[in-house]
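The structure under discussion appears below in the form of structure tokens.
One protein chain is absent from this view; the other protein chains keep their places.
Moving on, here comes chain A:
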């Protein structure tokens, strides 16, 4: 007998969240952090992307700043950052990030940005200004940048490399076959080129990092192919975490990936020679980035 399946309705509630998606939330600590940050007129990727780890990270006084926002010039289907008309570049923003880093006493700071395809330098100069401002006020803080692909432009990458962050991160986001379905104006090969170029041109002391999301419909062999592609260009760090669909208009979640697969991917990635791998449902590219860098430097 053929069973007739009902066509899914658009108003369906998303599939029940697995228990490992539980996070704790201490309002007093989060409020304190938000007061501090709003006073400095800064955007965090934590709040802009509605991150599930916000309670934990804000509770422990850590945050990732997103510069050149709040609007992004690209509309990637997995992302919760607003797509819209970009604002003028705020030349005082780098100083405010540096001041916030100092105020929060961060020993490691992550700076990311929206895509700025509208700017002649695609936003590279603001990264440079921000790195310099942080260094001036916080000489002992390690700096991690999570950059756009800069359309693969090497002049932009050269500028950011020359500013000397400790970790250069650019996310692949997903495997090759799914990239065109979820990313906008970004390609698998451009992102690989970015990572390869940085690895080849940065000093040996600068770590190169990337991250992917799971649950978009990727297959094991595609994930392993991606790992091989990354190791062929000697990428140092890999982060793997669960995609959580931000809203009904975003790319449909295909699967809550079971913990066993994260463990398998961790083993496979370590076997391939990454210096550090974080593979767990709640891992995000900047989640516990400080601990990651410390682990590698103590090796």
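Criterion: contacts are C-beta pairs under 8 Å (C-beta built on N, C-alpha and C of every residue); 3 or more make two chains touch, one makes a residue touch a chain; residues count from 1.
Throughout what follows, contacts and distances are computed from a predicted model.
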{"item": "\"Heavy-metal-associated domain-containing protein\", \"Peptidoglycan-binding protein\", \"4Fe-4S dicluster domain-containing protein\" or \"Dihydrolipoamide acetyltransferase\" - which is the UniProt name of the missing chain", "value": "\"Dihydrolipoamide acetyltransferase\""}
{"item": "Sole residue of A:244, A:269 or A:289 that reaches the chain not shown, by the stated touch rule", "value": "A:244"}
{"item": "Options A:22, A:85, A:204 or A:260, residue touching the unrepresented chain", "value": "A:22"}
{"item": "For chain A, residues in touch with the removed chain", "value": "17, 19, 21-28, 46-48, 50-52, 54-55, 80, 244, 246-247"}
